[in-house]
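Of the protein chains in this complex, all but one are displayed in their positions.
Now for subunit A:
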Amino acid sequence: MAQYFDIDDILAEDELVPAVFKEAANGVGIFDSSDDTNRVEAGSKAELPFWLASELHLRQAVSINVPLVSIKSKLLIISDDFLMCCFSSVYMVFLNVRTREEIEADAAHVDLRKRCPYFYELGCKLAHLIDDRILSDKNIGPVLFVAFQTRYKDVLVKAHTSALSVTAKNLTLLTREETKLYETAQSSTAAFKKWKMGGPRFQKAYVLGRKRKPTE
């Protein structure tokens, strides 16, 4: 239950995932703007926030799409661009094949924040949700793990040794989790350096500095 109030968790669940409606739904025409009527037909695709999609998935009202990677991955790679034009929202932005290939090539420089700032958290939740399907994609977990492992090394080295103004470029590539780690390391190293510089050991309490005007 600690996650209920966690801001990062709430924001992570707000990310959009593509889903296919298995049944028609009334009153939610906002998802499918091509129609004038206020309903969504069965079989239509829409991008829902994760909290909504997972609840509906458990009630069997939608099915969440994850691209198949196993056998057809080669074909998918080649025709990836073509398919991207046809189904603009089918491929989950942060798990599509291109991202995976990029991660395998050089995980440290993939711009995960642009794709999805809550990469790891959302990936964990999706892995829980989708592992009951027949063609389930068991590759989400290892992909996340490998990506984190390689990026972590980078983050570690940079965080502890860099000066304050350097590597602004790398910071924009990190997800929220990694940024948190980075910032904790930075702050503790900075505090240590500041202490080493010296400075007054005693600081005057703030309340003492405020003088009251003497009343006549």
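Here is the rule we go by: a contact is a pair of C-beta atoms (placed from the backbone, for glycine too) under 8 Å apart; a residue touches a chain by one contact, two chains touch by 3 or more; residues count from 1.
The criterion applied here is as follows: contacts and distances are computed from a predicted model.
Novice: So which of "Translation initiation factor eIF2B subunit gamma", "Protein transport protein SEC23", "DNA replication complex GINS protein PSF2" or "ferroxidase" is the UniProt name of the chain that got left out?
Specialist: Per the UniProt record, the undisplayed chain of the complex is "DNA replication complex GINS protein PSF2".
Novice: So one chain is hidden, and I want to know which residue out of A:16, A:52 or A:185 touches that hidden chain in the complete assembly.
Specialist: A:185
Novice: On subunit A, where is the contact patch with the chain that was removed from view?
Specialist: Contact residues on subunit A toward the absent chain are 120, 124, 127-128, 131, 138, 140-142, 144-145, 148-149, 152-153, 156-157, 159-161, 177, 180-181, 184-185, 187-189, 191-192, 194-196, 198, 201.
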